[in-house]
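Of the protein chains in this complex, all but one are displayed in their positions.
And then chain A:
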Amino acid sequence: MSDFLNQWGGSIWQGFVETMQMTVISLIISILIGIPLGVFLVLTRKSGQAENLPVYTFLNAFINVIRSIPFIILLFFILPFTKLVAGTTIGVQGVIVPLVVACAPYIARLMESAMLEVDRGIIEAYQSMGISTPKIIWNVIIREARSSIILGLTIATIGLIGETAMAGFVGAGGLGDLAYQFGYVRFQPDVMYAVIIILIVIVQILQSAGNVVARRLKKN
């Protein structure tokens, strides 16, 4: 055990840090894009507060297209775009762009469905009190949907961790890459097992934390 730790502890820790970096950075950027995009979908859809069917149809189709492409393909497919935005296509910096491109539309979808669950009656009640749409979005729709929003973000985060495993292909490292390079290519299954256990623990902690926070926010 101590031999294993001496030999692999450093690499595993480094992989863990890289995975966390990739996940946290792309999650934050994805949230910043995905939540407004989700709000936009809710507003522009049919009988939304700012109904605009051409915009909605376009966004809807665009999100579907991106969500149809498997991440491993997307990673290479958008290389020129990545180069344009990040200035590089390799390393952690190079993988953030494809991760965001994959994750933000997913978050937008999850946000959309969370916000659509909010009772129209409550929104109407606030409209009847003469409260403006932007205030209703923040104080009524997002507030009432916050429990579902947290659960959605938990799902998105876990998905994101899975996608970071493919970051190795552009040299960004991470736990997934470690498991692949050493565990599979160099046939050292103990490294693979160690990584799998760490990933299981991370996912369990995330999901439990998400559930607890969502329950607290729900208040009923």
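In this text, contacts are C-beta pairs under 8 Å (C-beta built on N, C-alpha and C of every residue); 3 or more make two chains touch, one makes a residue touch a chain; residues count from 1.
Everything below uses one rule, namely that contacts and distances are computed from a predicted model.
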Legend entry - "Na(+)-translocating NADH-quinone reductase subunit C", "Methionine import ATP-binding protein MetN 1", "Phenylacetate-CoA oxygenase, PaaI subunit" or "Cytochrome b" - which is the UniProt name of the missing chain: "Methionine import ATP-binding protein MetN 1"
Legend entry - Omitted-chain contact residue, chosen from A:Ile29, A:Leu79 or A:Ile131: A:Ile131
Inset, instruction - For chain A, enumerate the residues touching the unshown chain of the complex. - result: 119, 121-122, 124-132, 135, 139-140, 143-144, 146-147, 217-220
